[in-house]
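Following this message is one structure expressed as structure tokens.
Yeah, one chain of the complex is gone here, protein chain that is, but the others are all in their spots.
This part shows chain A:
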Amino acid sequence: MPEQLGFDLPVRRALGREDFYVSPSNAVALAKIDAWERWPDHRMVLIGPAGSGKTHLAHSWARVSGAVFAKPADLPGLIAAPAPCILDDTPEFCQDEAGQEALFHLLNAMRAAGAPLLMTARSAPARWDVELADLRSRLTATDTSVMEQPDDALLAAVLAKLFVDRQLRISPELIPYLVQRIERSFDAVHQVVADLDAAGLGTGRKLGARLAGEVLDKRDASAP
């Protein structure tokens, strides 16, 4: 019998602050975001590996602060009329000279107006490729909230959330089984949930430890 075709449709994610699981690896970062009215110079860089929930956290911050997600094209308008905003994946904004200059003026304008600015990135500003020295020093001096790679408790919580986001029913032993066997990273969690979803859909089998074992073996076999 041929495997049923599964489509990699975008999954509707729960993005509220209440959907955010607090563990020691992200507790300080969350507390810093929650204290946004007292950010030094009204700005903050939220740092975390891919899939750690930066955008999730930024969305929930947008709800309490009224901030908007800005694109590079929005910067001139924001420089002229500063308003609370989020620059998701800020290094993307700094790719050329013009972008760096725009960001530099934005930082100055936002600070003078007292408007809060949240920047997200995978690494600290000191590591970004920024040539404009004035911008570089401002970014490096900005306070950071760092979300570490997940500890086991967070790994379990993220797994649970991702299964719920995909509306998958799983057997209870699956999560502890996975926590002990997958890499301790957000990337790995997202990958394994997607693989399991596809495997379950293709075969109609229950999402449990046995299927998970096969999925992990298959991946190890295809890894270089």
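Structural remarks
In this text, a contact is a pair of C-beta atoms (placed from the backbone, for glycine too) under 8 Å apart; a residue touches a chain by one contact, two chains touch by 3 or more; residues count from 1.
Just so it is clear, contacts and distances are computed from a predicted model.
Missing chain, UniProt protein name, picked from "Large ribosomal subunit protein bL17", "Aspartate carbamoyltransferase", "Chromosomal replication initiator protein DnaA" or "Recombination protein RecR": "Chromosomal replication initiator protein DnaA". Mapped onto chain A, the interface with the missing chain covers residues 28, 30-32, 34-42, 47, 64-66, 68, 83-84, 101, 105, 108, 111-116, 123-127, 133-134, 136-138, 140-144, 146, 149, 180-185, 188, 216, 220.
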